[in-house]
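Before I ask anything, let me first share the structure, which is written out below as structure tokens.
Shown here: the complex without one of its protein chains, the others still in place.
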Amino acid sequence: MPTNWILPLQMLLPMAFAGILLLPIKALNERKIAWLYSAFTSMVSLGVAILIAIRFDWSNPGHVQIPGEFAWLPELGLRFSFGVDSISIALLILTALLMPVVVVASLLEVKHDMRKFQFWLHVLEAALMGSFMARDLVFFYTCFEITLIPLFFLIAQFGHHDRLRAAKVMFFYAFTGSMVMLAGIFYVAWWGYQSQGAPWSGQWHWDIESLWAIGNTMSRTQQTCILGAFVLGLGIKTPLFPFHTWLPLVHTEAPTAGSVDLAGLVLKLGPYGLLRFAIPMLPLGVLVLAPWLGALAVIGVIAAALIAWVQTDAKKLVAYSSISHMGFAVLALFAFDKGSIGATGAMVYMLSHGLATGGLFICLGMLYDRFQTRDLDRLSGLAKIMPLWAFFFGIFAFASVGLPGLSGFVGEFLCLIGSFGGRYDPAAVAGLPTFLGMAPELWLPKVYAVLAGSGVVLAAIYVLHLLGRVAFGPLKRPFFESTGEHGMDKTHGHDLSSRETAILVPLALACLLIGIYPKPLTAALEPAVRGLCATVNGKLDALNPAIPASTVSSSAASSTAPAEAP
Amino acid sequence: MNFSAPFFELLRSLLPEFTLLGGALLCLLAGLSPTASVRRVTALVAVGSALLSTLVAASMSHLPQSGPGPVDLPELPTFLKIIIGLLGSLLLMGVAKVPDRLRQVLDAENAKPFVAGDDYRGEFFAFTLVSMAGAMLCAGAGDLVWLLLALELVSLPSYVMIACSRDDGRAQESAIKYFFLGAMAAAIFIYGFALMYGATGHTGIADIRAHVQAHGVSNLMLAGVALSVVGIGFKIAAAPLHSYVLDVYEGAATPVTAFLAVIPKIAGFAALILVLGTVGWFPSKDGRGVTALPPAIWSLLAVMAMASMVIGNTLGLVQKNVKRVMGCSSIAQSGYLLLGLLAGPALMAGDGAVEGSAWERMTVHASALASTNGLGALCVYLTVYGLGTIGLLSALGCLVDKHGHDATGWDSLAGLRHRHPLLAIIIALCSLSLMGLPVLGGFVGKIMLADATLAAHSSLAVVLVLFLVLNSAVSAAYYLRLTHVVLLGSDNNQLDLLPVQSRRVAALTAAIAVLAMGGFLAGPLLRAANRAAGMKTVEMDMQTVITSADGR
Amino acid sequence: MTPETMSSMSQTALAHYLAIGAILFVLGLIGFVTRRNLILMFLCTEMMFQGIAVTMIAFARYHGNLAGQAFVIFILTVAACEAALALGLVVLLFRRRRTLNADAWNEMKG
Partner (left out) sequence: MNKTLLAALIPWVPALGALVCAWMGTRQTLRKFSGWACVASVLASFVFTCALAGNGGLKEETKFTVEVFDWISVGGLQGGMSYLIDPLACVMLLVVTGIGSLIAIYAVGYMKGDKHIGRFFAAVALFIFAMTTLVMAKNLLVLFLGWEGVGFCSYLLIGYYYGKDSAVAAGKKAFIVNRIGDLGFLIGIFLCWTVFGTIDIPEIVKQAPALALTGGILFTLIPFCLMLAAFGKSAQLPLYVWLPDAMAGPTPVSALVHAATMVTSGVYLIARLFPVFEAVPAALAVIAVVGCATALLAATIALCNNDLKGVFAYSTVSQLGYMFLGLGTGHPEASVFHLVTHAFFKALLFLTAGSVMHALAGQLDIRKMGGMGRHMPVTKWLMFLGCLALAGFPFTSGFFSKDAILAGVLEGGTPLHKALFAVALLTAFLTAFYTFRLWFTVFSGETKFEMGDEHHAEEGHDAHHGDAHAHEPHEMPWWPMNLPLVLLAVGALAAGMIFSGPITTAVLGHAEHLTEEAHHTHQTVMFISGAVALAGIAAAFVTHAWKRDLSVKIAAAFAPAVRVLEGKWFVDELYDFAIVKPLWLLGQILFVLDTVLIDGLVRAVAAIPGLIGRLNREGQGGRMQGHALAMLTGLALVAVFLLYALHAQAR
């Protein structure tokens, strides 16, 4: 048995609970009981996550702790090895926190087959836990793949009218992408296998440490191609700009629980995978592709923000907004500024985006429960009849727009300051002209940061457009002739029930807490992130030491032109 | 034909085949007996004899392989015979009710009186057992003539099985098509054998191999091998000669389709290994591995693999009948299997046959071999593919729509979950395994294939792996559609269940085996396959083979 | 015994026989594709087998050992089995569709 049992327990527990749902227990067929059972079991998983957090030694969060492995096919080097550092712990806790919230929120929406709905939710939770604790690529790939199956069935069976097409689009898009990533993984493992004289030659190694070492020995072109494969596979999940078209379609069709999980957790697999596997493994590739990825991210930020503004469907608006937000995270992730503030910011921003967008989707879900519509033209001024709902909706809206004091700002500020101080490989950007007396690798990150900064303004525009249209303004709501037929309150606008408030309070509190006192989070994430970006940062330091380091003492005798006459 | 080994030694090595033939005779007798109860026993007799032959094959494997069979792959025939036996017994359970059903169909539809004899249950099982015996002979063939006869022995009974599996025109149509096109393909590969004989002057595979090793590959030899490869390609439904597959699979009764998809394919790959063994895979000078196939043949195989993958997967997207989809899946899967051939076997550490029963030998730790072993991957993937296909088709075989026809249209299958949840889960599991979903058996197979292809240092390795990966992504379309239709479709309450208990048991065991292949069974299967495909070089003297403890 | 010593046939003579064999084979192939009648199609496959037999005999004679001829005997037996089976099937089909035309059998397509 692996040395420490708590981590595999975190993954196997939800699977066991899902298994119980499969057993022919008559009681579970009844909607309420299945829902209660599932709420209880997700709480248990949250308990286990907290147990792990307690057991985790927060003094050196960068170091991988509670390691262990579960041999599957030793001949092929296939082992399920797992371990957590601070990034994985943070994401595990986020998953464990969002799951009970999502389960409790799904009471009104799922009219029948609640048992199957909760089954798929638990399978999804197990797969997510697995992928966040994975220490070897095949295990990560396996869990990454398995998250597709529950999402497919959640959307295909419990979604809205065009759900089947959305489920298929999502599955095939992500499946093809991850297949290409699998090809990349094979290539790196093979390169390790066939290399002569290295400690890993002659063996198939899939665990992260050896793959990192193998990746670094590969040539620049090899690394770039493999990184391309990884970016395609994980970019679809991020969603990076050109690969994002599936997200709005899926979000409009997915049930609330599906949307929240998709936006809150599954989208995090992309940047997490890039940071954990791609960046440390393929430094030369990263140096080559970083400016291009930055460009894609910036286009994503601005285009998605503008598109979000013109949407009439609330969920589509929030979907495009999460594309724009994740653009920030990717830009910062590939900025590689000194002290890797950007990457830490990207991780914090991912967590806060999970909470804020999750909250937004839950609020919109509650709206859909009441009015059966998400069309902005048919709803307005709901704050009059649903003040508490409007309050929470406002908090999540302003958290996602990055108002200081809420979680969005911490992530966004760090991302932007990281991107501004970003460093690119001069060779990769040699083609661009010098501008304002600065070499391209100096001004390009700054231009990216400024453009992404304009995304902050656009974010204010579309969020206030959403908030102003739905919550404020004169009261307008769709009229129902037959009222109250499926258990809905006759007035069709009753404010939050205690159940619904109980869901939103933890999320809002988390947003507020990260916003006001993010120190423990940033202190925990920073060493882990810096460790992962060390190889690339090392190469960048060697390449352009002249960039004014953040230390004041440097005489800044850099290539900048002499100041104008005072 | 060299009879250097004593004749009885040879006969003893053919014991599994004899048990099958014996079983066939028994089935014939039981089938003709007047009392109905004895007739019902025939199915059990068939399955029993198949299992018995597997046990015999397994127990025989510790004997030093002196009999006929590829000198350099002593373990392969045993492994293939065992999987033929196992998969054959599952198929037999699936086929159990086909003949009986015919009688019911006759009564139910009072179709025009068809055949003189009142009942021919026994013959059907006899044909199946004989065809399996033919497949086993292929695995152990040591001579071109022997191989020719074995291949014919696999095909001829299958033509008859298709013809009399169902009493409607479609079965006869697919039988006649399979027969004629099979005959043409047979002519092609026999012509190939002729040219091979012409180029070397021997018909014994070992002699040909020695001759080629000594004199190199002449052009005539290349032409001969190419023709044989393409001819045998017909049996495994590979690219150039694949067009018959869809019609034949649709026409035949579903369990027979399962049979066609598995047994001829195993026999075909066994034959291919033997034929390719004559021109390539000689132990390389430095004892580190085996030489590659001649470039012409290698690239021909590569093109065949890529073409089958693309044609199989793309055709599968547009099919309306699930059995035709399984035909396309069979074409595509043989594309993946050909990748195993391209990678070729691995040179086994020169420690010769390990004493102890087959089972101990299976668990012997042969990690060094695992990684570079194309044939090992081929064996594993054959098993997993066989299990998946049998599971899926047997489960489909249990379903009949209202007016008695096979329920194989997409809409007729919809909503199976509501009426028969177990069958729905079996179909879902098997199709997801064939797709290569990580937890199930198919994924293990695909990992090994990709590893072997990459490890084989070929220039096209990356392209082949990309083809494998992208094609399994495309294949996800029809596999997932099957899963989705079965699990999520709205109930159209047309489906009802054939009272065929054994078919359901066959499907269930196959599905469980597929699930197990992903989990704990993967290890032993993998080790057994690698031992089977490890090329033991008898004439290699020990000093040249410097093998450190953990492989090269 | 190496083939060269025993051979009483020169390369060129071998080539002629092979040519005949090949021609027979190809004719059979083309006949199979063009002919509509089931029985004639089967006869064409038989012609292909005969082509192979001629080639085998030529090689046996060229190599001077009898393996080729043994091979031919087996080819003939296999051809005989197929003939029996073919005619059985053709009778079965004829009874059903009262025609020997192969095109009558294209119910499954697409």
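Letters A, B and C name the chains as they come in the text, with residue numbers starting at 1 for each one.
Heads up, the rule we're going with is that a contact is a pair of C-beta atoms (placed from the backbone, for glycine too) under 8 Å apart; a residue touches a chain by one contact, two chains touch by 3 or more.
Bear in mind the structure is a predicted one, so any value in this text is a computation, not a measurement.
Although it is not drawn here, the omitted chain touches the following shown chains in the complete assembly: A, B, C.
Touch with the chain that is not drawn comes from one residue among B:Trp146, B:Tyr244, B:Phe269 or B:Tyr336, which is B:Tyr244. In the complete complex, the residue from A:Ala295, A:Val450 or A:Leu543 that touches the missing chain is A:Val450. Checked against the full complex, the one of A:Pro8, A:Gly215, A:Gly294 or A:Gly421 touching the unshown chain is A:Gly421. Residue A:Ile341 is the one among A:Leu182, A:Met281, A:Ala297 or A:Ile341 that touches the chain not shown. Annotation: of B:Leu52, B:Ala210 or B:Val303, B:Val303 touches the absent chain (contact as defined above). Taking the complete complex into account, residues 172-173, 242-246, 303, 306-307, 309-311, 338-341, 344-345, 381, 383-384, 398, 403-405, 409-410, 413-414, 416-417, 420-421, 436-438, 446, 449-450, 453-454, 456-457, 460-461, 464-465, 468, 471-475, 516-519, 522, 526, 530, 548-552, 554-557, 560-564, 566 of subunit A touch the chain not shown. Touching residues on subunit B toward the chain that is not drawn are 176-177, 180-181, 184-185, 188, 219, 222-223, 226, 230, 234, 239-241, 243-244, 246-247, 295-296, 299-300, 303, 310-311, 313-318, 474, 477.
Residues 29, 32-34, 36, 41, 102-103, 105-110 of subunit C touch the missing chain (whole complex, contact as defined above).
Everything that follows uses one rule, which is that only the chains that are shown with their structure count from here on.
Between subunit B and subunit C, the centres computed from C-alpha atoms are 27 Å apart.
Partner subunit B is touched in their complex by these residues of subunit C: 3, 18, 21, 25, 28-29, 32, 38, 41-42, 45, 48-49, 51-52, 55-56, 58-59, 62-63, 65, 67-68, 70-71, 74-75, 78, 81-82, 85-86, 89-90, 92-93, 96-97, 105-110. Interface residues of subunit B, counted against subunit C in their complex, comprise 1, 144-145, 148-149, 152, 156, 159-160, 163, 169-170, 172-177, 179-180, 183-184, 186-187, 190-191, 193-195, 197-198, 201-203, 246-247, 250-251, 320. Only residues 366-368, 370-371, 432, 437-439, 443-444, 447-448, 450-451, 454-455, 457, 461-462, 465-466, 469-470, 472-473, 476-477, 480, 484, 487-488, 522-523, 526-527, 530, 550-552 of subunit B touch subunit A when the two sit together in their complex.
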